[in-house]
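For subunit A:
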Amino acid sequence: MSIASVLLLVGLAVLATMAMALARGLLGPTVYDRILAVNMFGTKTVLLIALLAARSGRSDYLDIALLYALINFIGVIAVLKYFEYGSLGHPHAEEGDEG
Partner candidate 1 sequence: MIAHNLVALPVVLPLLAAAVAVLLPPGRKPWLLATGIAWLVFAASLALALRALGGEVLSYPMGGWEPPWGIEYRLDAANALLMVLIGAVAAAVFPFAGPSVKRELGEEKSPLFYAALLLFLAGQLGIAVTGDAFNVFVFLEISSLASYTLVASGKDRKALTAAFSYLIIGTVGATFYLIGIGLLYALTGTLNMADLAARIPEVAETRAAHTAFAFIVVGLCMKIALFPLHLWLPNAYTYAPSAVTALLAASSTKVAVYLLIRFVYGIFGADFSYREMPLAWLLIPLAVVGLLSTSLVAIGQNKVKRMLAYSSVAQIGYMVLGIGMASSLGLAAALLHVFNHALMKGALFMALGALVYRVGTSRLHQWRGIGRRMPWTMAAFVAAGLSLIGVPLTVGFVSKWYLVLAAIELGFWPIVAVIVIGSLLAVIYIGRVIEVAWFEKGESDERCEAPLSLLIPTWVLVIANFWFGIDTRLTVGLAELAAQSLGGTP
Partner candidate 2 sequence: MNLLGHYNYIVVVVLMMLGFYTVIARDNLVKKLIGLGIFQVSVFMLYISIGYVSGGSVPILTEGVTLYSNPLPHVLILTAIVVGVATLALGLALVVRIREAFGTVEEDEIRLKEDAEG
């Protein structure tokens, strides 16, 4: 068993997890389930990219994973904000720090 084949197997496991997340995203039923699925899909992709980086032995690929970990968060926040307030600009709620 070489490292390459281990990486392949592990990669397939990650892909299987992604498939399950995708299935949840398509099944729903609520919109929150979908967002959850997308978020999970995102973290798994980060792992997949990190795995690909390990395969090629290039640490600079990890930058992509890092970028994605950061950006994914912003996307989820934007979606949530939309669901809570219906608008991304949302002028009020400056006060009242605790919700």
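Regarding selection, all candidates are chains of the complex that A comes from, given by their letters.
Everything that follows uses one rule, which is that contacts are C-beta pairs under 8 Å (C-beta built on N, C-alpha and C of every residue); 3 or more make two chains touch, one makes a residue touch a chain; residues count from 1.
Every value quoted in this text rests on a predicted model; they were computed, and no experiment measured them.
J.: For subunit A in this complex, identify the touching candidate from 1 or 2.
T.: In this complex, the candidate that touches subunit A is number 2.
J.: Quick one: in the complex, what on subunit A touches candidate 2?
T.: Counting only subunit A, the residues touching candidate 2 are 56, 58, 60.
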